[in-house]
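A single protein chain has been omitted from the complex, and every remaining protein chain is retained in its original position.
Order of writing sets the chain letters: A, B and C. Residues in each chain are counted from 1.
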């Protein structure tokens, strides 16, 4: 149950079975830093290449294929006074006939007022001169090594996690990943200071950060897709295109969750989900889109 | 600004340019009844055929093509002690390989305790014996006559509204529809006592209801897709398959809204939406899926 | 078995239960004219409004709901020395990031050399100065009245046919439509002088034409989607978005065809189709895309 501080020196652009940079025991806490999506650190120095350079991998003792790695996000701290976005919306989230209305995708700097916990464009367009947004940090890309010895670009995501860009991966959430290799090999990076649903600008507030994460191994608890838990909710993630398939993956995983953890058969789960399910469009920009299938714990009262 | 009570005798299974059953002035309020999706009324009598028989159409004085019809949902009252669903989830919301796990789609009765505002299955499966859900009423299918003299099945939806099955169309919401014909020709029906996101069981709690709606004509305010407004939010709906295209329609409509109502260009709107947008998967069951693109009013503070 | 010549005076922009303009007996042949997609006739006069004004509807004696209407395309004749297209590809058939590369969608005139059966741009861009294409005529939009009293825009398509824009609907093909109303109510229009797969420019060579069609009623032979037959092939059409769903509809309809007409169960049909199926992307432009699922008659030898 120790807390370790790790300063990264090298970074990866794939989630794969790379040599671990650090080993943690089941229950340990890690404090480390992440670069922004283009590889700039807290000082603004370019120290790695894009896309989404990852800190890690971290070897978690006791994690074996068939287990689940639980990662509690205790804290995500802003450590740099700037972040950036791309201007305008991504071409794939508007009608094809409206693409030509979109502005050029210039890199845009935002100022992060860490003390006030507010963010605003450095050079605001006219209508946004008095506008700012809250710091609502989230982890854009994290996960474990995929199966079959694959090494998958941090631009995309899969059953092992990766670039899901889901704003629900925020402080207070425990993320769950299916372990495919001894030690799980956990990676983390691409923190956003704020982001709406869907990452429809193709970016959040891309910035460097310090994260504090606690790891626990759930032995012999296989899952098929990333999941998450907060004080109020349980959720399952599906990563695929189109959104329809991401939603199918997430919903099927939720059926598995309700069966394994609550003993519900498909009839009972159908009654429950038909009335209570909530979906988030996590990202609708990356090569694989991400959908979260959520169930509020209050809807589970009286079950069993 | 009168309030009218109208008792329907005939019903339609298409939204089209049918002869109006009643005329209301701009600002008037209508109290009327809706049948359930299979055509059963508050007494449980079969008085119309499925799918989703509509009450209406109502002619709204002053509404002309190019205008917008605003319909404030003042009240949706449960008037029958039963509702029904289909058992299990719809085949299209789980992985194709999981379809064979789903139960038979038997019609299932739910008891509505109107006084207590709770709903529970009449014959609950074992794990749900002590489980109930709140009454959270919504309008499944409503809208106006489509353009070009079309008459479109109430099983589906389009720019004119229709079977959107969005739980955001609840008491307190003002829905907006683009007017394509003189008098708008408004239809309403298919109320659900409760429903989760996506209508993933293919049904909500299907029941008869009494609705109270207030109509206002917004002259020369053209819109392309249904919209809505609550105390906290503005939203735009896109109706299409797959979800990706429904989301594109809704997002493009939101760009139009932000330009017309707040003066934001595409750069400013991109900054805002990239950080603040929320999406709801309204329905992922009907021939056209529905997605709501939402913006919280609090995110609009400081703009302009 | 008579041949009738009919000169249209009025046109429709929806397929619906409109009053029939002419009645034909089972086995009769019709010779009539079609306008181009914008409503211009063989003389270049604007006589109807877009989209795709239809000649008809024609009442086919003996056709009742549950029957199939077979329409043999005996001839499609070019009758005007010009056709038109939109310049460039449609925005939805290229990567969203490539949309800005596309030229403006100007209306472009093509010259039809009817004697030589060749077509070329009137003002060819430089590289196409010596380039021409063959006349390969097809019917873009035809079908029967939909069910439930619907009236559906000729911009789109459904189980009743409509704007399928499939180049397989050419002379020599017999098209089949499911009858939903007494007399079937057949419509035809939107002939193209030539068109590639998918109608990816959003147009074929849009022109007026004279068509010769023979009608036969297949009693009590219900089908769910349009089908077709040529000397070499049988095919089934699915109309929906995305292409995946259009393909699902077409493939499911082919399973029905193989069961009803050849007695194949799903195991046998799977063996056959897995090895022999061919797909055409009929259109990937209209609100509903169209996919043809085809089986060559030579692959059916030895079956039964």
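Following the convention adopted for this analysis, contacts are C-beta pairs under 8 Å (C-beta built on N, C-alpha and C of every residue); 3 or more make two chains touch, one makes a residue touch a chain.
Small disclaimer: the values here were computed from a predicted structure and weren't measured.
Q: Give the residue, chosen from C:179, C:213 or C:243, that touches the chain omitted from the document.
A: C:243
Q: If I consider the whole complex, including the chain that's not displayed, which of C:37, C:205, C:223 or C:288 touches that chain?
A: Within the whole complex, the residue contacting the unshown chain is C:205.
Q: For the chain left out of this view, which of C:44, C:172 or C:263 touches it?
A: Among C:44, C:172 or C:263, only C:263 touches the chain that is not shown.
Q: Return the single residue from C:25, C:46, C:81 or C:98 that touches the missing chain.
A: Answer from the full complex: C:98 touches the omitted chain.
Q: Quickly run down the residues of chain A that touch the omitted chain.
A: Touching the chain left out of view, chain A contributes residues 13-14, 16, 148-153, 240-242, 244-245, 287.
Q: If the missing chain were put back, which residues of chain B would it touch?
A: 90-92, 96-97, 99-100, 242
Q: Can you list, in ascending order, the chain C residues touching the missing chain?
A: 85, 87-89, 92-96, 98, 101-103, 108, 121, 125-128, 130-133, 194-201, 203-205, 241-244, 247-249, 251-252, 255, 262-281, 284, 289, 291, 299, 301-304
Basically, only the chains that are shown with their structure count from here on.
Q: Of all the chains shown, whose C-alpha centre falls nearest the centre of every protein C-alpha atom combined?
A: B
Q: Just the number, please: Cα centre separation of chain B and chain C in whole Å.
A: For chain B versus chain C, the centre distance works out to 34 Å.
Q: Let me have the rounded angstrom distance from the C-alpha centre of chain A over to the C-alpha centre of chain B, please.
A: For chain A versus chain B, the centre distance works out to 32 Å.
Q: By the touch rule stated above, which residues of chain A touch at least two different other chains?
A: 92, 96, 242
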